[in-house]
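Dropping a structure here in structure tokens format, bear with me for questions.
Complex shown without one protein chain; remaining protein chains in place.
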Amino acid sequence: MKVCEAVIDDIKQIARDTMQVHLKVEANILQTIKPGQFVHIQVNNGTEHMLRRPISVANIDQERQLLTIVFKVFGQGTAKLAAYEAEQSINLLIPCGQGYPIEELQIKKALLIGGGIGVPPLYYLARQLAKKNIEIISVLGFQTQADVFYQQDFEAFGQCFVTTMDGSYGYKGVVTDVIKQEHLLFDYYFSCGPTAMLRAVQTELTNYPGYISLEERMGCGIGACYACVVPSKDQATYKKICQDGPVFRANEVSI
Amino acid sequence: MKVCEAVIDDIKQIARDTMQVHLKVEANILQTIKPGQFVHIQVNNGTEHMLRRPISVANIDQERQLLTIVFKVFGQGTAKLAAYEAEQSINLLIPCGQGYPIEELQIKKALLIGGGIGVPPLYYLARQLAKKNIEIISVLGFQTQADVFYQQDFEAFGQCFVTTMDGSYGYKGVVTDVIKQEHLLFDYYFSCGPTAMLRAVQTELTNYPGYISLEERMGCGIGACYACVVPSKDQATYKKICQDGPVFRANEVSI
Amino acid sequence: MSDLTVQLPGLDLKNPIMPASGCFSFGREYSKFYCLSQLGAIMIKAATADKRLGNATPRVAETHAGMLNAIGLQNPGVEAIIDHELPFLQTFDVPVIANVAGSTIEEYEGVARALKRTEAISAIELNISCPNVKEGGVQFGTRPELAAEVTQRVKAASHVPVYVKLSPNVTDIVEIAQAVEQAGADGLTMINTLTGMKIDLKKRQPLLANQVGGLSGPAIKPIAIRMIYQVYQAVDIPIIGMGGITSTDDVIEFLLAGASAVAIGTANFKNPLICSEIIEQLPQALQKYHFASVKDAIGKGHGHG
Partner (left out) sequence: MSDLTVQLPGLDLKNPIMPASGCFSFGREYSKFYCLSQLGAIMIKAATADKRLGNATPRVAETHAGMLNAIGLQNPGVEAIIDHELPFLQTFDVPVIANVAGSTIEEYEGVARALKRTEAISAIELNISCPNVKEGGVQFGTRPELAAEVTQRVKAASHVPVYVKLSPNVTDIVEIAQAVEQAGADGLTMINTLTGMKIDLKKRQPLLANQVGGLSGPAIKPIAIRMIYQVYQAVDIPIIGMGGITSTDDVIEFLLAGASAVAIGTANFKNPLICSEIIEQLPQALQKYHFASVKDAIGKGHGHG
């Protein structure tokens, strides 16, 4: 893990309140990053915001030495990040946490299930899976049409279903509805999104091996402050999301 | 008095740690401003700096609708102001306080005595005095050569003596040394600078009518919080520097 | 548009927003920026029996997300305030809350009694929590029995409802709140400033002439919210909340914690229009969080509902 000042190559809005940023990062750092890992971003200098913001790695372009993040403007910190301009630099801890352990798995057909700002990390995952010639189906859930992004990018890898809560685009309903309706077949699933969605996924897909990526409010982002814990399945211990996660086996944690 | 977002026309360093900024301000506001008044500047948005910074009006260009300020980088707030760039805007309270009451005075020959960042407001004063064909002598004191600025601008109005504490430029010593050595003659003096200098001026020139401009840490900048007081000469009451001053008759206040 | 009104003892508020005492003098200066009749109420600068000059300068210092002040109750004395300041405020349609301070119980009582001769005030804010005067002030705010006594005496001497301003510099704020409630307080205002210090590194001494000063501004908001939340559960009198408010979100946070109205202090210095702007934006903010009115939000941060 490193502290790194990354210059913004470009920053643009790609959906409602949703920003995509390309950051220039040294190749030797980029090489080490696994899908599912995150960067811990300083909002700005000074003392107004003492906590960093965790944002997942959405993609890596080794050739152009770019790291992509996609984030939603939610509160004050992300609003300030959204106001950055190209050529300015932001301070990252990179990389943080454990990614999806795809090297260790024998996968033929992967189901990617993303909700809202849980979609971006799955994109980098999809690219890495595709490199290994793994078949990919994706189900992406959003609130409403204005929120949808990356559909075409996922379609490039295989079947891609988009749902919106209000039915304004694609299927109406939640991601688990689509999975049931479409009788999707797969051997591993990988999911990232709001806790409510992950809980539904965990329950519905209890017979499949899968990985979920969790969110929690963080202090240090590196395992030193015990802010970001989640109980293990048996409730006997806590795992640290920033260090042991954010990716966990679906049956490992109690959410 | 108004709250005003002023766009920076240009900003540049003119001496050691000393910035000059031209701000675009509406003509109808500029028309009301008197030499000696100040603007109360918001450091930035957000909550890190809750107090504004008082900075004197150094010049006004009615034609180009520009207001000039000159400030020294002293602490965190002025450091942040110095980092602004052209086209960005800063928030001002404008105009604040009472200026030099030159309309009411019968002056033939004015002595301007400035020390360090007390020099800028005297420049706008000099311009206004010159318009009234008043003869002007200036004595400008700085720490050292690297700090000197505006010498030529004052020379355009008449005799101008520059002193530095370490003698690295112009006369060596304090402004009052020059005034004595050069046997300067004048009927009114106008002084702005560090309190120690003003005290010396007050004492040395006790037989002359004069005006001094004071500094104090401010809260509101408009007379509402009682932060910025100075005792009246008889110590019986307090004057508010932001509202009753910053310009006072030299014999009016006890510094 | 959402209903912004709040009815409190002696105070019929158009909206829950008022400037905090000491940050708004007697209104004249801010009246140049907007019409004071827009305000829910005005809390004026502390009044003592006689004129006070206050502390030496420097009196303020900036801190991270806040400031320190040690004004030391500079004011022209209660009689001068009645004669020269309140008439100006009476030209506006806005309730005035007089902040009453003193060094002894007798002084507090005397100020309250003196105020009887004016119709210009709707309530008294009893300032037993000013950390910036050598004697009195803060002790009354930190000892429940003293707080109760001064409350009772001032209440008896007053013709208008009395709100007691609590000091946060205490181990147990609930204990003090309950003591003044039992002593007859009509309401509480909280919080006053926390005692702090800044040292001038070059001069090697405290930056403020008074050495210590009161910390205010966004830095202290979490402490204010916590104290109001705790006190709301322990008393039945209304609370006017303050401490670090700079936005409509902050106002709603105070309402949820249990404040019935709020005061804004330090933020006026950063933005002299803040009270006016927040009043204008409040209906929209209430809507955003699905509150039908200000009253609908009060205390709603306690349990679900």
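Order as written gives the chain letters A, B and C; numbering starts at 1 within each chain.
Convention: a residue touches a chain if its C-beta (ideal position, glycine included) is under 8 Å from a C-beta of that chain, and two chains touch if they have at least 3 such contacts.
All values derive from a computational prediction rather than experimental measurement.
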Practice item. May I ask you to name the displayed chains that the omitted chain touches in the full complex? Key: A, B, C
**Study point:** Chain not shown: contacting residue from A:8, A:51, A:82 or A:184
**Key:** A:51
Revision key, fill the gap. Contacting the left-out chain: of B:48, B:147 or B:244, that is B:48
Study note, to complete from the structure: Residues of subunit B touching the missing chain are 47-48
Review point. So which bits of subunit A touch the chain we can't see?
Key: 1, 3, 42, 47-52, 77, 93, 216-231, 237-238, 243
Exercise for review: Extract the touching residues of subunit C with respect to the undisplayed chain.
Suggested key: 63-66, 68, 142, 169-172, 194-199, 201-202, 204-206, 211-212, 215, 217-223, 225-226, 229, 244, 249, 252-253, 256-257, 289, 300-305
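The rule is simple: only the chains that are shown with their structure count from here on.
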Point to revise | Chain centroid nearest the full-protein CA centroid | key: C
Check your understanding: Between subunit B and subunit C, what is the gap in Å from one C-alpha centre to the other?
Key -> 36
Revision key, fill the gap. Chain centres from averaged Cα atoms put subunit A and subunit B apart, in whole Å, by 55
Exercise for review: Mind pulling the residue numbers of subunit C that touch at least two other chains?
Suggested key: 64-65
**Study point:** Where subunit B touches two or more other chains, by residue
**Key:** 47-48
